[in-house]
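For this view, one protein chain was removed and the others were kept in their places.
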Amino acid sequence: MKILDKWLMEHKYKIQDVKLMMNMIRESFLAKLGLTIITMFILTAIFAPFIATQDPLMQDLTNRFQPPSLEHPFGTDHLGRDIFSRVVYGSRISLMMGITVTLILFTIGTTLGLIAGFFGGAVDEIIMRITDIIMAFPSLILAIAVAAALGPSLLNTMIAIAIVGWPRYARLARANCMQVKNELYIEAARAIGVSNLRLIFSHIFPMIISPLIVQATINLGGVILLAAGLGFLGLGAQPPTPEWGLMVSEGRRFISRQWWISGFPGLAILLVALGFNLLGDALRDILDVRMRR
Amino acid sequence: MEKLLDVRDLRTYFYTYRGVVKALNGVYLTIKDGEVVGLVGETGSGKSVTARSIMRLIDPPGRIVGGNVFFEGRDLLKLSDGEMMKIRGRKISMIFQEPVIALNPVLTIRTQIIETIMANRDVSVNEAEEIALELLEAVGLPNPKMIMKRYPFELSGGMAQRVFIAMAISANPRLLIADEPTSSLDVTIQAQILDLLNRLMEEGRISSMLYITHDLGVAAELCHRIAVMYGGRVIEFASTEEIFKEPLHPYTRSLLKAIPRLGYYDELYTIPGRVPDLVNPPSGCMFHPRCPYMKDVCKKEIPEYVEIDNSHYVACHFAGVKDVR
Partner (left out) sequence: MNIAAYIIRRIIFMLFVLLGVLIITFIVSHVIPADPIGAILGPQAPPELIEKINREWGFDKPLYVQFILYVKNLMHGNLGKCIRTNNPVLKDIIIRYPATIELATTALIFSLIIGIPSGIISALKRNKLIDHFIRIFSISGLSMPVFWLGLMLLYVFYFRLGILPGPGRLDLGLTPPPRVTGLYTIDSLIAGRLDLFINTLRHLIMPGFVLGFGAAGSIARLTRASMLEVMRQEYVKAARAKGLIERVVIMRHILRNALITPVTVIGLIYGGLLEGSVLTETIFAWPGLGRYATGVFLFLDFQAVMGVTLFIAIIYSFANLIVDIIYAYIDPRIRYG
């Protein structure tokens, strides 16, 4: 009991923050909407085998181009595959890509940003100039160029997005790190001889994590969208993978009549990106309010 | 003298994510015609909110939830937005704490002063221009023609405040609300602005004024009567003389002790404790956690705002009882 009390006392403000955040999410209609979409998306990805009505790869040439019906809620494609099942399984690819890429971005960007912000000087200058250049670049074009250079595959898509995306995190981490690093308790920790590495990762990093998480949430929608775009151009997953962008691209040839082949996978992309953007937006508002308090 | 302004039980709340901030908890305040009333209190006591509530300039998430603001016999809170707009600038005008940010950064002084004159008086642009030049001269700005061409960021704080005062008095309002007009300025400039306000009153350009300040000393110089605010209420209201000679509320007495006096540099008295949290205010009398004379009743009951002597109002359970001190 005593330990718990002590912990509660020590983390009083953090707990207050979390409570405040929960309150604000509960009160914000848009945040709730976003959270609902994301939850459904994640559940679909996890329970895909139970939700899908068919094997997503199973072809049935006698049942091609079926419009949406009770049997095939989203219709069938040019190979007679059930689009609903493909969209359901596609959520796994999207979620996996989104999370992996975001983790990579987060790790690389934050580490470089912290290093730049903490040490300053030439290191800072070099890292920041690189971010300048990458950010001056149109990101989709750079991603296409990198993905094309590496050769089309899911993995290379992720690498391409990571190369394009890390500077945002680096800048955010650097700016916040520079603010925190001059606080009294960091000075104090430095004075008692805490090593730089420890200082960065166990003292500064926890202080600046909230804006980075918000950034990651907002970014997840963008990553999923970019990945789908590369998939659409044929630079990502290859057939017959049920990747949403690729599916939209496959349906393109039949758009004059069979709208559902492209229609439903694209709708899925829109919804998931919308979910992350809604939640990210609300989180950012919350963060703003907290900063201003 | 008739009452020009009569504020009764004014309540303004802010609905924030932290909870409801009860910024005003029943403010009573009167201003007679031709009178200068000081509104004094610490930061966060509700002085500015009172001023803005009278002007009906409370933005969401804030809201005036109750009370009356009678001005010339009419309740301002019951007017339509259009009617209220005609009160602002013409009948009641206001000057602000930070004049530089109260002026629009991307418009010239000329635009801002002329739009004010034309909004409140039925004149042509040319006439407005002449009035503007005359007013700028009256508030002691040298070379008004130059000033008119300037942008706000090209003015010093003192100059900007003079410009603002010129705009505020342009329609000869009956009441001027001055919201800490000098606290963002240098000490010498402060004195100049106070002199200016005094002179404008003598010249009859300002008739009545509500002067908000955290400095009891400034209020004493300028005001006929002083209202002391604490925790979103006026807790004492009397003539300046009585406030200084016979303060009844313990908080007023602490404030008086906190005024630095000439020659007394050694020990500045500060009031122990903190300004109350208006989301979770203390029970009973809000001052009880800091009050040296606190009794049980102070924790339980909110003291009423009553007239003790002739026109000496106070909200304290022991205001009439002399021996408690």
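The first chain written gets the first letter, and so on, giving A and B; residue counts start at 1 in each chain.
Simple rule for what comes next: contacts are C-beta pairs under 8 Å (C-beta built on N, C-alpha and C of every residue); 3 or more make two chains touch, one makes a residue touch a chain.
Worth saying up front: this structure is predicted, and the values here are computed from it rather than measured.
Student: Looking at the whole complex, which of A:Gly75, A:Gly165 or A:Gly245 touches the chain that is not displayed?
Tutor: A:Gly245
Student: Looking beyond the chains shown, say which of B:Glu2, B:Asp59 or B:Glu202 touches the absent one.
Tutor: B:Asp59
Student: Spell out, residue by residue, where the missing chain touches subunit B.
Tutor: So the residues of subunit B touching the unseen chain are 52, 55, 57, 59-60, 81, 85-90, 93-94, 96, 98, 101-107, 111, 115-116, 119-120, 151, 153-154, 164, 167-168, 171.
Student: Of the residues in subunit A, which ones touch the absent chain?
Tutor: Contacting residues on subunit A, toward the hidden partner: 29-30, 33, 129-130, 132-134, 136-142, 144-146, 148-150, 221-222, 225, 228-229, 232-235, 245, 248-249, 251-252, 255-257, 259, 262-263, 265-267, 269-270, 273-274, 276-278, 281.
In this text, only the chains that are shown with their structure count from here on.
Student: For subunit A versus subunit B, what separation do you get between their C-alpha means, in angstrom?
Tutor: Roughly 51 Å separates the two chain centres.
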